[in-house]
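The complex appears here minus one protein chain, its other protein chains still in place.
Now for chain A:
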Amino acid sequence: MALVGVDLTNPYYLKMKTDAEAEAKKLNVSLSVQTVASGAGADVETQQIESAVASGAKAILVMPFAEGINPAIKKARDAGVVVYAVDNPTNPTSAVDMSYVTGNRVVGKQLGAWVAAKVKGEHVNIAMLDVFADQTIPVDIDRDQGFLAGMGIDVKDENVKGDEAASGSFDGGTYTVICHQPTQATQDGGRTAMENCLSKNPDVNVVYTINEPSAFGAYQALKAAGKTKDVTIATFDGSCDGIDAMKRGELTVDAQTYPGKMAQLAMQAAVAQIKDGTKPSPSDGLDYYNSGSSLVTDDPISGVDSITSAEAAKLCF
């Protein structure tokens, strides 16, 4: 079995790798893990899929970066290899046998709905800190668009970031989207992006960030500008570093995801499918398996499910 496309500079993927290796021992399968550098593209991943097939892997778990890997996946499946997506789904989802993913759009919506309830009645100035400026990465699009939709904003084309009306109304008030800025999902990228947004409009009071590193960077920019008060910072990951940051008051709300669980479920299903051909079934009403998430906040709002940072600390990676 092969796990492809792992970026080991990110604790999220590190957790996925460690848990997958533990699960491999339990299931008695041999697992090869192929790592990539941050910012690697479809070409690198295509090669990794090809070499996994060449090495005789019966199943490949892939963390898809871009649609460009679909031909390589098709070749692998044609050769009789079981291919699952983990972490985020392929586009289209039917490119693989099954996707074990955080339903990023679903989670984004939950996060957006929480923020909308939190800032009800105010005019909000929203800064959107994405991964890239382009529209290539599904998780980038799904979280961004899910978040805005969750706030009750009309996102127009749900597969295009940044095409919503620059200002209008959301569930509970009026909004202006100040910026969509690329962060490369990193801490220094997050800081520069937030600084640029603050230059455009210093009254930003809702900050969406694609992941925790970019949220940490955004917090540094807000702190340097003396604007940490009354700003809602919403992000994704739920790592132990992130939960600590929330305890220090640097994050308002964090959607905790479970990378280890995705890999474990996918590996169990792959073993079953290789043995007797049982195809795994998706979550109700979806075309992928949603490994779930929880909203973490120490400022709960009645009517929206969430857990506290103390509870999340027991589940974090």
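Just so we're on the same page, contacts are C-beta pairs under 8 Å (C-beta built on N, C-alpha and C of every residue); 3 or more make two chains touch, one makes a residue touch a chain; residues count from 1.
Basically, contacts and distances are computed from a predicted model.
**Q** Name the omitted chain as UniProt records it, choosing among "Septum site-determining protein MinD", "3-ketoacyl-ACP reductase", "ABC transporter permease" or "histidine kinase".
**A** Protein name of the absent chain (UniProt record): "ABC transporter permease".
**Q** Just to verify: which one of A:Thr46, A:Gln181 or A:Thr235 makes contact with the chain not shown?
**A** A:Gln181
**Q** Looking at A:Arg105, A:Lys118, A:Arg143 or A:Arg191, which residue reaches the missing chain?
**A** Going through A:Arg105, A:Lys118, A:Arg143 or A:Arg191 one by one, A:Arg191 is the residue touching the chain not shown.
**Q** Residues of chain A in contact with the chain that isn't shown?
**A** 8-11, 13-14, 35, 37-39, 133-134, 179-182, 184-189, 191-192, 195-196, 198-202, 213, 216-217, 220, 224-225, 241
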